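Each remark here refers to the structure printed beneath this line.
Note that this complex is displayed minus one protein chain, with the remaining chains in position.
To keep things simple, chains are lettered A and B as they appear, and every chain counts its residues starting from 1.
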Amino acid sequence: MRKLAILFCVILAGALLLSVSPLMAQDSSITVAIGGDPTTLDPQAADDGNERAVNDNIYETLLTRDASMALQPLLAEGYEQIDATTWQFTLKSGISFTNGEPMNAEAVAFSINRNINPEFNSEQLSFFETITGASVVDDLTVSITTNGPDPILPARMYWLKIVPPVAAQADGFAENPVGTGPYKFVSWSRGQQIELEANAEYWGGAPSISRVVIRPIPEESTRLAALQAGEVDFVRDLIPEQIDQAPVVKHIPGLEFPIVRLNNKDGILTDVRIRQAINYAVDKEAIAEALYGGYAVVAQAQVINSSHFGFNPDVQAYPYAPDMARQLLAEAGYSGEPIQFIGEAGRWLKDRELIEVVAAMLTDVGITVDVQILEWSNYLDLLFAAENQPSMIFVANDNTLFDADRTFSGYYSCEGRVSSYCNDEVTQLINTARTETDSAARLEMYHRVVELTREDAAFLFLVNLENIYGLSERLEWEPRQDGKILFAQMTLK
Amino acid sequence: MSAYLARRLFYSIAVVIGVSVAVFLITHQLGDPVRMMLPLEASEEQYQAARQQLGFNDPVLVQFARFSVDAVRGDFGDSLWMDAPALPLVLERLPATFLLAGTAIIIALVLAVPLGIIAALKPRSLLDHVASLTALLGLSIADFWLGLMLIFIFPVSLGLFYTSGYGTWEHLVLPAVTLAARPLGRISQIVRSSVLDELDKNYVTAARARGLSEQATLLGHALRNAAIPIVTLTGFELTRLLAGFTVVVEAVFGWPGVGLLAVDAIERQDLPLLQADVFVVAMIVVVINLLIDLLYGALDPRIRY
Partner (left out) sequence: MGEPLLRVEGLRTIFQTGKQVVTAVSGVSYSVDAGETVGIVGESGSGKSVSMLAVMRLVPSPAGRITEGKIWFRGRNLLELDSAEMRAVRGKDIAMIFQDPMTSLNPVLSIGRHLVEPLKLHLGLTPSQAKTRAVELLQMVGIPDAANRLNDYPHQFSGGMRQRVMIALGLSCNPKLLIADEPTTALDVTIQAQIIDLVKRLRREFGMSVIWITHDLGIVAGLVDRVIVMYASHVVETAGVDDLYENPRHPYTLGLLSAIPRLDTAERTRLMPIPGKPPDLSNPPKGCPFAPRCGFSTADCLSEKPTLREVAPGHFSMCHLELSKQAFINLREVRVNA
C-alpha cells in the first residue's frame, strides 16, 4: 500500500523532470504568434483563420491579389470565360509540389472537385457554391463549370488552394500539408507549434526568411508580452490598448464590420423612420475613437470597404444627429415601446462594450432598448431564426471573398440566410447581379443596392475595424487588407 | 481487497458510462454544432447537407446507438472541427496537462505543508497571520491576473523564463506557479486547521506526557492523522486541474494542455471531442480517487477494504 503511494509520488516527480529540447532562434528564422491552434492543416476543409495563417504560406491558389487587392495570376498563367458557365484557366508550367507531384491541370481539377465534393463536407463550401466541376483540357489547361453565370468565379479562385492529388488522398494529409508555396511544412505539435522552412526550390524564388515557427498564444496580453520579451517577432490581433507597448505596430483597415441588423419584416422597426433614427442616434466617430482607440474607421453605410467589388465610394455614413433622430421618432409616433436588442459577448473584439455604448446612445434619444446578451448557441438560434426575428441583433461581418455578393445575398436579400431585411427592389438587384457577367453593369447594381440600403436603413451601420499587428524591431513587413500573413513578404533588417 | 477493487471497478465503469450518456444527452439539447462550424453566410442547402453528412439528421436514438457502439471500442469518432480522431487528440495533450498540474500540485504541497504547520504551531502569532494571509491571497487571486503579472515581471521585465510555450522546465515555471496559487492557499489552510485539530487531541497530550519533543509529536503523531484531509483536498485539487481547470492558465501561457481543447470542444459543441475528453477526464478522476483511497488505507489502519 505504502509502495503505491511512493510510486505515485515518483511518477509525479518524474513528470516534472521530463523536458524536451529547447528551441533557439536561429539567424534567419522568426517566430510568429497566432491566436489559436489550427483545427486542421487540410487547406480545403475548414473555415479557420488560424489554419489560413499557416496554409497561406504553404499552398497557393490560381489567382492572387496584389497590395491593392486587384486579382492577379499566381499558379494560373491566365484565364478566360468560354461561355456563360464555363471558365478556362491556363497554368504556369514547371511548377511542382514540394513532394515532387507536378502542379498541372490534373492537380487543379482534382483540387476543385475535392473541395466541392459533398462527401468531403468542406466548411468552405459557401465560397464555391456555384461551381459544378472542373476537368482537364490538356496538361496545363483546366475548365471550370458553374451552375449559372458566375461573375465572381475568379474571386473564388483566390480562395481555393491547390493540393497535390496523391498526397491529398493519402492518410494523414490533414497533418502533413504539401503545397507549391514559398514555405514547406516541417512539423506540427498540436497546441505547441508549427514549424515551416523556406522552400528552396520555390518557383517564385526562395523567400528571405529561412524558418518560421508559428505558435498559438490564445491570450492577447501574452502575445504582446511574448513580443516584448523577444520570444516572437510577429503577433496578430493586437488590441488597441496594447499598441503603445509593442516595439513596432502595423495596422490597416481589415474586413471586419460590426453592425446591428435591423428587422424591417415585422415589429416596430418596419417603420423606416425609426430605423433611420437609430442610425442618426449613434455617434460612429466616438465609437471608433473611444472603443477602438482610433483603430477603426466609420463605415460608409455599407459593410464592405474599398477593397471589395461593389463598394460605393459616393455613399456616406449617417451623420451623428441626435435631434434628427428624435424628430424622426416623433414623426413615427414612437412612444417608448421597448425594442429588443440581442447581443453576445466574447466572440468579436469588444462586442459587449459596443452593444452597451450603442444601447446608451439609443436611450439618449428616447428609445427604450431591451438589451439581451445571450450565450453563443442561443444567440445563433436568434440570428438564424426565420420567424420572430429580433428587432435588433448585433453581428460582425467579414467578407473574405472581396465581392459584395457574399455579404449582400446573405444579409440584404429577402431570402438571405442571415437576413431580417426585405426589400423587393434590393433582392431583385442582388439576384440579377449574381449572374451578370458584365462587370461594369454588375458594379452599377451593387452601387444601387448600397444606396437603397442606406436610405432604407437596412442596418445600423457602424465602423470598419482595423487589423493590428505587432512586429519586433528587426522584422520588416507591410500588412495587407485581406489580412493574409505572407512570410515570404517579410524580411529581417 | 480484490473484492473491493472489483466493486470499485464496477462503480467506475458505471460512472464513466453515466457521465458519457449525460454529456451526449446534454449536448444534444444545447444547440446546433453544424451551424457553428459553417460561416454565417453559408446557405441553407449547405447547412442541411453538412447535417446530413455528419449524421445529425438521424433520430437521437440512432445517433446514440452509433455513439455507444463505437465508444465501447474506444472510438469516439472524428472531431467535428479538427480533421482527426477525437480520442488521440485528447490523449496527445494529456502529458502537458499532467506535467503542468502535477508540478503545480507539488509546488503547492511543498510550500503549503510547512506554511500550514508554521501557522498551526503558533496560532494567532504574527507568523500565523502572515501564513494565513499568504494562503488567502493564493486562493483568492485570479489565476488570469496572477499569470499576467508574472509574465510582466519575469520574462518581460527581467528576461527570466518564458511568456508562453512548452518544452523546457523554464517554460513550465510560470504557469505551474500560477496554477499552484489556489491549491497552495487551500492546502495550507487545511494543513493549519487539521494540524491544529490534531494537536488538540488527547493522544497528542498523552504523547507529550511521555516526553516526546514537539517535533516528534508533530511529525511522528499529529501529521499522520492530519494527512487524511490534506490528501483528500490535494487529490481534489489535482483532479480539478486535470479535469480542465487549467484552461485559463493554458490560454495565458499558451500551454498545450487538454483544458483549452475541452473548452473549445464545448464552445463548438464538438461532440466526439467532448465525449472523448469527458471519457478521459472521468477515467482520470476514477483512477485518482482510487489512488487516494489506497493512500487513505496506507495512512489510516482503521480504513480497510
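In this section, contacts are C-beta pairs under 8 Å (C-beta built on N, C-alpha and C of every residue); 3 or more make two chains touch, one makes a residue touch a chain.
In this text the structure is predicted, and so the values were computed from the model without any measurement.
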(request) May I ask you to name the displayed chains that the omitted chain touches in the full complex? (result) B
(message) Can you say which of B:17, B:36, B:212 or B:288 touches the chain missing from this structure?
(response) B:212
(request) Kindly state which of the options B:120, B:135, B:285 or B:299 is in contact with the chain not pictured. (result) B:299
(message) Give me the chain B residues in contact with the hidden chain, please.
(response) 123-124, 200-203, 205-213, 216, 220-221, 224-225, 299-302
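Everything that follows uses one rule, which is that only the chains that are shown with their structure count from here on.
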(request) List the centre-to-centre spacing of chain A and chain B in whole Å, with centres computed as mean CA coordinates. (result) 36
(message) Applying the document's contact rule, which stretches of chain B touch chain A when the two form their complex?
(response) 30-32, 35-44, 46-47, 49-50, 53-54, 79, 81-84, 89, 92-93, 95-96, 98-99, 102-103, 105-106, 147-148, 151-152, 155-156, 159, 162-170, 172, 250-257, 260-261, 264, 267, 269, 291, 294-295, 297-298
(request) Could you pull out which chain A residues touch chain B in their complex? (result) 1-2, 4-5, 8, 12-13, 15-23, 33, 36-37, 39-40, 42, 45-47, 118-119, 121, 123, 125-126, 129, 174-175, 189-193, 215-219, 221-222, 225-226, 228-229, 231, 376-378, 380-381, 383-384, 395, 397, 406-407, 409-410, 417-418
